[in-house]
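Apart from one protein chain that is not included, each protein chain of the complex appears where it belongs.
The letters A and B name the chains in turn, as written, and every chain counts its residues from 1.
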Amino acid sequence: MAKIRWLVVSVIMILMTLSVLPDGAEAQKKLYVGGTQSLTGPFAEDSAAVLAAIEDYVKYVNETKNLGPWRKEKFPADITLEVLWRDDELKPAKALSIYEELKAKGMMVARISGSPIALALKDKMWEDRMGATSMATGPYYLSPPQSCFTYYPIYTDSLAAIADWFKANWKETRKPKVAYLTADNAMGRSIEIPEMKAYLEKVGYEFVGTQYVPLVPTSPPTTQLTWLKEKGVDLAVGVMINPGAQPTVKEMVRLGMGPYQPYKMTFGTGAPGHAAVFAEAMGELGDGYVCAGSFRPMDDLAIPGIKFCRDLQDKYRPGKRVTHIMYQAGILEGMIQVEALRLAMNEVPFEKLTRRDVLEKGFFKIKNLETGKISSTPLTYGEGDIEGVDQIRIDQVQKGKVVEVGLTPLRHIFTRK
Amino acid sequence: MGSHFGAVQESYAQDLAIFRTKLHWGALFAFLLFLFTCPLFFSDRMLTIMTMIGIAVISVHGLNILTGYCGQISIGHAGFMAVGGYASAILCAKLGFPFWIALPCGALTAGIAGLIFGLPSLKIKGFYLIMATIAAQFIIIWTIIQLRSITGGPDGLSVPKPAIGSIVLSSKANYFYLVMAFTCLATLLAKNIVRTRTGRAFIAIRDNDLAAEVMGISLWSYKLQAFFIGCVYAGVAGSLLIHYYSFASIDQFPFMDSVWYLGMLIVGGMGSTTGAIMGAVALRLLDELITMVGPILSAAVAPQAAASLALISHGLIIIIFLIFEPRGLHHRWEMIKAYFRLWPFSHEE
Partner (left out) sequence: MTFFLQLVVTGFALGMIYALIALGFVIILKCSEAFNIAQGHFVLIGGYLGYTFLVTFGLPIWGTLLMAILTAIIMGLLIERLILRPLVGQPVLAVIMVTIALATVLGGLATLIWGAEYKAYHGLLPTINLQIGSISVPSESLIGLIVSIVTVAILMLFLRYTKIGLAMRATAEDLQVVQSVGIKATTVYAVSWVIASIVGVIGGILLGGVSGANMELAEIGLKAFAVVLLGGVNSIGGAIVAGIILGMLENVAAGYLDPLLPGGGLAKVFPFIVMIIVLIFRPYGLFGLVRIERI
């Protein structure tokens, strides 16, 4: 028994020591993409889908040297891409050491897997001139604009888009009444800025007030909805994730509220409450739900980007298909990272390529990157322009299906001195 | 001394010294030399890991004084780190204090927060105290969110790079030196605090509070002292952490960190300064190991396997230690030392 115990302890010790030793030599002409992932924690399933997509996309580029079925440019033939990633468990401390490790391995692009990681890494990345794609989006990227690039809008811009769309379809002569119905956490409350309210009033709304729903409700938000009904609200907007949005809409239907219900009210959320996920879980029960800036359903094969996703999966993971819509986000991230590397290599030879080149001659130069309609518009970045899209697509659930109902320009609500 | 076998102490002072033999001193110097030349031959990643370990060690020392020595179990340590970190961040970012003043101020603020949340410890212990400290963690984080105008709320707070005099600690190596200096100092202090009258009072309270009170130890004063000292340590650690990121955000102090500081203490061995260090080092290295294994496991099995590996292995390590090695790595280390001291006449346990 004692011997076994000794053995176990020493094996663990040796493994731990091995884990911090540096790796061996690297092959030539290889570039890395990918970056830190949060496979544990609230973004776990998103992250897993993103990872799968990046892996598939890189296989595709390596095999065909194409960048996408709709793209004519080719990736340099003599350079191989490799996906490098680590799980940071959404812990800033781990993300930091992972970032250092990947940087030391010669990685010239990075990624951010959630807002805790963003807050811990963004300044370091800016200092190192490391360009990164980001799954998180928020006003913290805007002041000062740094080197993290998002592919869906900041929540306030999403809500402004919904407000614009709703107002455009408003038939009555009176002012429509708007209220926030939002998640009761940092994400949900990030929309409560004076600029947002000012914008709503500017486009002709009467602002009524705010109601909060727990991020993951433990009881249906009957009270909050009754309040909205009593105040005569026409449009409720907020930021919720699906576990919050679904019970909310379910309760709305039970209380007879909604665009197709006796009491007419429209409810719209920002991107994390993805309409595709919502429609799949709710079916016709969720009719009328609006979401701005979200991804399309994975079975919408008329869209070239979705078809591309499907083809990639058919080829590289038959039988283990990823159905989560964040697979599209992964494709976007892969495209952005690879495009930045490619653009930089147009100006700087592979041997001399640095992180700074990839950021300044790569990411900053991405103009109208065609994504096969996965993102609302083609992506454009630049110094100080970290939001890739210029317009926001608005989807509504109708008869259990996601229908595109509008496309409105980005309003850049959030301004910071 | 040459004529003796083994270590023989000839005076009381010698007997009480932490470093008693030439070997001890030699090992200490060799270790310090190694520590302070690290940046010369270690990569940035290793320095980051070691800096994080250093910060964890400081924090666990504090928890060890509070929990390991005084027996007041706290699962809110990350909360107190947040108080220290935020206090020093606000002083630096909003009031323009220099780093070397802000850090002790932050530590002191954390200590005071510790005093406040330590108050229930006068009435309750065991599970009830654990609940009070868990509550402390959540209330502290919630308060930070509420004080949006000074803490930045959920958006966080940018903090200028720390500078001591004219030296800006912007490089990894610089900051590594700073953290290691603090870690050594904290270890020395921790080792000595528990050897003072106060430290003995802590141990008496831990072992039997009733008996301690009968002996004339003021529970009221000493329990609060333990909370204060433990939380000052947490404050220093939190402050070092925030300045390392140059950014304060509540996500840097999650509830699970509080749990893992206690886990480090259990793995290392409660009530031992060496144990605190061992625990912090062991669990942080385990973290790194999991990070390395993750992609391999994901490729071989599935991403879920990689994701669950971290949670399951952390949990299992704690369970295994509690069941099979409740006195921690430190105890095992003592056994190893004893084995070799007596070698070749040692016998199997």
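Note that contacts are C-beta pairs under 8 Å (C-beta built on N, C-alpha and C of every residue); 3 or more make two chains touch, one makes a residue touch a chain.
Keep in mind that this is a model prediction, so the values were computed, not measured.
Enquirer: Among the chains included here, which ones are touched by the excluded chain in the whole complex?
Expert: Output: missing chain touches A, B.
Enquirer: Which listed residue, A:Pro76, A:Pro243 or A:Pro409, touches the chain dropped from view?
Expert: Checking the options A:Pro76, A:Pro243 or A:Pro409, the one contacting the hidden chain is A:Pro243.
Enquirer: Which one, A:Trp6, A:Phe207 or A:Trp227, makes contact with the chain that was left out?
Expert: Only one of A:Trp6, A:Phe207 or A:Trp227 touches the chain omitted from view, namely A:Trp227.
Enquirer: Specify the residue from the set B:Ile145, B:Ala163, B:Leu189 or B:Met335 that touches the hidden chain.
Expert: Of all options in B:Ile145, B:Ala163, B:Leu189 or B:Met335, contact with the hidden chain holds for B:Ile145.
Enquirer: Among A:Met130, A:Met282 or A:Leu410, which residue is in touch with the absent chain?
Expert: Going through A:Met130, A:Met282 or A:Leu410 one by one, A:Met282 is the residue touching the chain not shown.
Enquirer: On chain B, where is the contact patch with the chain that was removed from view?
Expert: Those residues of chain B that touch the unshown chain are 67, 73, 75, 119-120, 122-128, 130-132, 134-136, 138-139, 142, 145-146, 148-149, 153-154, 209-210, 213, 219, 259, 262-263, 266, 303-305, 307-312, 314-319, 322-323, 326.
Enquirer: Can you name the residues of chain A that touch the chain not displayed here?
Expert: That gives, for chain A, the contact residues 40-42, 44-45, 48, 184-186, 189, 209-212, 214-220, 222-223, 226-227, 230, 242-244, 246-247, 250-251, 254-255, 277, 281-283, 285, 324.
Heads up, the rule we're going with is that only the chains that are shown with their structure count from here on.
Enquirer: Just give me the whole-number Å value for how far the CA centre of chain A lies from that of chain B.
Expert: About 36 Å separates the centre of chain A from that of chain B.
Enquirer: Give the list of chain A residues in touch with chain B in this complex.
Expert: It comes out as residues 2, 5, 9, 15-20, 22, 39-40, 44, 48, 51-52, 84-94, 96-98, 100-101, 103-104, 115-116, 119-120, 122-124, 138-140, 185-187, 189-190.
Enquirer: List the residues on chain B that touch chain A in their complex, please.
Expert: 43-49, 52, 145, 153-156, 158, 172, 241, 245-247, 249, 251-252, 254, 282, 285-295, 298, 303-304, 306-308, 310-311, 324, 332, 348-349
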